[in-house]
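Here is the structure we will look at, set down as structure tokens.
A single protein chain has been omitted from the complex, and every remaining protein chain is retained in its original position.
Up next, subunit A:
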Amino acid sequence: MAALRQTHYLSARLRPLTTIPLHRLFSSDTKTLTIETSVPYKSHIVDPPSRTVETTPSELMTFFREMAIMRRMEIAADSLYKAKLIRGFCHLYDGQEAVAVGMEAAITKKDNIITAYRDHCIFLARGGTLLESFAELMGRKDGCSRGKGGSMHFYKKDSGFYGGHGIVGAQVPLGVGLAFAQKYNKEDTVTFALYGDGAANQGQLFEALNMAALWDLPAILVCENNHYGMGTAEWRAAKSPAYYKRGDYVPGLKVDGMDVFAVKQACRFAKEYAVKNGPIILEMDTYRYHGHSMSDPGSTYRTRDEISGVRQERDPIERVRKLLLSHDIADEKELKDIEKEVRKEVDEAIAKAKESPMPDPSELFTNIYVKGCGAESFGADRKELRTVLP
């Protein structure tokens, strides 16, 4: 059995430091708290942002709740998959929630996010509902893509979520295209193009980065480094695992992706940078508890100790919970109640999604072409060509 190399993430420790005296914690809800991120940022060609993040109790509670919903959704999807209600590929995001929540907290709905197939939680963060998620996973009509996309094709155009892509790395040139459109239309917004450590070795990434840097496009490339490209550990796939440095002439920042405040600060910093100067790379050091997808047990290439170690020491929800408790913003019971409520919400969404019908057979042929100037009519009788289903 190959020895697992010691990787740095096991040594990151939880270390919330606060400077607020105790008596001030009992005042109003909009009090700002100052929190230090778990580890300082590592940067490449740029001055990193400060380690100190300001937040409010209500923001902490929102983070807790949102991450709890995401966690619960992914675990529920796991059971649904095992019950064969979800088929095909299902890539789960639990463990990485801090990236989705932190990123969303730093940007607006006018900014764009595009990601690969591990997209359920980012869809939720961008404003998708649990019902749309579960219905799409089960292939029902009420899904966000009307049941025709599936797990890997969640999209939400009105809030700038561009999916949802199955081919590794292909979403990064698309993301640069979104940034191009933002620059073309002179909007002061940015695009976050997410990809994994496996995709970081794709050539099209470097091509896209070159173009983004050439034209100063507001593209932020975010590498969600969960250290495994399916079954291949990063040290076996990449000669240089410093993904944030791979931009060479493009600045980069390495962020602890399990710390929602570090992510939020980094994304805010990146947005300010990209709008003025062009592309920047963020490497989110994160971890996924599940395997690559539901067909992968996730334990053949890593030990259970490693997984449970990360869960104990770096879990994003636990970190926020400890902060909430130590700052006396909420007590154990309140947090347990929130989790119970979240569980109920998820169960209700699943029940409702199960009631949603499968798409109509005629939907097989809709949305292939858009009516309009093109595709007016075709077929031997000049009407639209339809195949009759047996």
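One rule holds in what follows: a contact is a pair of C-beta atoms (placed from the backbone, for glycine too) under 8 Å apart; a residue touches a chain by one contact, two chains touch by 3 or more; residues count from 1.
We adopt the following convention: contacts and distances are computed from a predicted model.
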"pyruvate dehydrogenase (acetyl-transferring)", "Origin recognition complex subunit 3", "Mitochondrial import receptor subunit TOM7-1" or "Large ribosomal subunit protein mL62" - which is the UniProt name of the missing chain: "pyruvate dehydrogenase (acetyl-transferring)"
Option from A:61, A:137 or A:176 whose C-beta touches the chain left out: A:176
Among A:49, A:143, A:251 or A:278, residue touching the chain not depicted: A:143
Contact partner of the left-out chain, one of A:164, A:218 or A:298: A:164
Among A:155, A:228, A:243 or A:287, the residue in touch with the chain that has been omitted: A:155
Touch criterion as defined above, residue of A:211, A:230 or A:325 at the omitted chain: A:211
Where the unshown chain meets subunit A, residue by residue: 112, 114, 143-150, 153, 155-157, 162-167, 170, 172-178, 180-185, 203-204, 207-208, 210-211, 214-215, 366-370, 372-382, 385
